[in-house]
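Every protein chain of the complex appears in place save one, which is left out.
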Amino acid sequence: MQNSFFSRFTPKEPKFFPMLRELSDLVVQTSALLSESVKHNTPEERVDYYHRIKEKEREADGVAHHIFDQLSTTFITPFDREDIHQLASHMDDVIDAINSCAKRIAIYNPRPIGESGHELCRLIDAGAKLIQQSMPELERFRKDSSTLVSYCNQLHDIENRADDIYEEFITRLFKYETDFVEIIKIKEIMHEMERITDMAEYVSKILKNFIVKYA
Amino acid sequence: MQNSFFSRFTPKEPKFFPMLRELSDLVVQTSALLSESVKHNTPEERVDYYHRIKEKEREADGVAHHIFDQLSTTFITPFDREDIHQLASHMDDVIDAINSCAKRIAIYNPRPIGESGHELCRLIDAGAKLIQQSMPELERFRKDSSTLVSYCNQLHDIENRADDIYEEFITRLFKYETDFVEIIKIKEIMHEMERITDMAEYVSKILKNFIVKYA
Partner (left out) sequence: MQNSFFSRFTPKEPKFFPMLRELSDLVVQTSALLSESVKHNTPEERVDYYHRIKEKEREADGVAHHIFDQLSTTFITPFDREDIHQLASHMDDVIDAINSCAKRIAIYNPRPIGESGHELCRLIDAGAKLIQQSMPELERFRKDSSTLVSYCNQLHDIENRADDIYEEFITRLFKYETDFVEIIKIKEIMHEMERITDMAEYVSKILKNFIVKYA
C-alpha cells in the first residue's frame, strides 16, 4: 500500500516506534551477553550463556512477529509497511547471528577465546548500541538526518574494523596453530563474530534507504 | 510501475500464477532428486543424479527467464512487477543451491552421506512442498492470509531445525573424523544443504513481504 498521499492528511500510527525500540534493546542485550560469555571458558558456562542468549532470541522472534502482525492489519503506518518489516527483520537477523555464534561456542567448545575475540565483541557491542540509538532518530531524520547518517557511517566503519581483526587473527592462526580441528573450530566462531558486524551494517543499509526514500 | 490505482478497475493478468507454480513444481522435483541421490553412493550414481538435477535447473532458468520477459511486456500484473520478479528469482535460488549441492557431492565424492544428511534432505523436501503449496495461496491471501502465514512460519522453523542438525553434525565430525580432507569435503556439502533451507526461508520472507504490502 502506498501512503504517500494519504499520509499527509492522516495522523501517523506511532505504535511501531516502541516496538522497533524494544527489538533494538534486545540487540543490545544479546550482544552484551555474548561479550560477557567470551570471558568464561568452562563448557558449563558456555552452555549457560548460550541458553540465556537463546531465550532473548526467542523473545526477539516474538517482537518481530508482533510487528509483522500489526503491519498486516494497520492501515496507515509512518513509512511504507514493507520498509518497517525489512528493518525489524534485519534487526532480528543480528540477534540470530549472535545466537548462532553463542551456539557454536557452546557446542564446539574451543580453547579459551583470545584477545581478538574480545575485540570483536567490543565492536559488536558498539554496533548494537548504534542500532539502539538509531531508533529514536526514525522520528527525527525527516527534519535532520545528519545524526542517523553518522550512526550508519559508524556501523560501516565497525564492519571494516571487524574485517581487519578477523583477517589478522586468521593470519596468526595459520602461522602458529597446528591442530587443524582447533583451526576450523575457532575460525568458524570468529567468522560468525565478523558476520554479526555484517548483519549490523545491513541494518545501517536499511536505515540509509529510509533516508534516501523519506528524508 | 505502480498499479495500486488502476488495478482496482482493470482485470488482473492471471498468467503469472501458472508460471510461478511451474517454478515451484521444479523446486519440489529437484529437491526430491537430491533426497534420492544421497541414498546412492557410487561415483557413477552421484554424477548421474547431478546431471538430472542440472537438467531441471536449466528448465527452471528457462521458466524464470520467461517470467522476466513477460513482466517487462505486461502492463498490468496482479502485484508490482518487481515483487513477482523477486519471488521467481528467489525460487530459482533454491534450485541453484540444490544444484550446487548435488555438484559438490558428484565432484568431491565424499564417503557415504550419513543419517544427518538424510535428515537435512527430508527438511529440504518439506520446505520445497511448503513453497509449492504457497503458490495457490497467492490468489487467496488478500482475503485470508492465515494459511500463507503458517507456511512462512513453518519454513522459518525448518531453517532453524536444519541449522541445529548441521551444527550437531559438525560437532561430531570434529570429534570423530580424523581425515581433514574428508572433514572439509563433508562440511562443505552439509553446509550447502543447510544453505538450501536458508534460501527456502528467503522465499518465505518474500511471501511475508507480499502479505505486509498487499494483504
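Letters are used for the chains, namely A and B, taken in the order the chains are written, and counting of residues starts over at 1 for each.
Quick note on the criterion: contacts are C-beta pairs under 8 Å (C-beta built on N, C-alpha and C of every residue); 3 or more make two chains touch, one makes a residue touch a chain.
Keep in mind it's a predicted model, so treat the numbers as computed, not measured.
> Give the residue, chosen from A:K15, A:K39, A:R140 or A:K213, that touches the chain omitted from the document.
Reading the full complex, the residue touching the unseen chain is A:K213.
> Pick from B:L71, B:A162 or B:L207: which residue touches the chain that isn't shown?
B:L71
> Among A:E55, A:D69 or A:E167, which residue is in contact with the omitted chain in the full complex?
Going through A:E55, A:D69 or A:E167 one by one, A:E167 is the residue touching the chain not shown.
> Can you list, in ascending order, the chain B residues touching the missing chain?
1-2, 68, 71-72, 80-82, 85-86, 89, 100, 103-104, 107-108, 180-181, 184-185
> Touching the hidden chain in the full complex, which residues of chain A are there? Just list them.
Chain A touches the chain not shown through residues 2, 4, 145, 163, 167-168, 170-171, 174, 180, 183, 187, 205, 208-209, 211-215.
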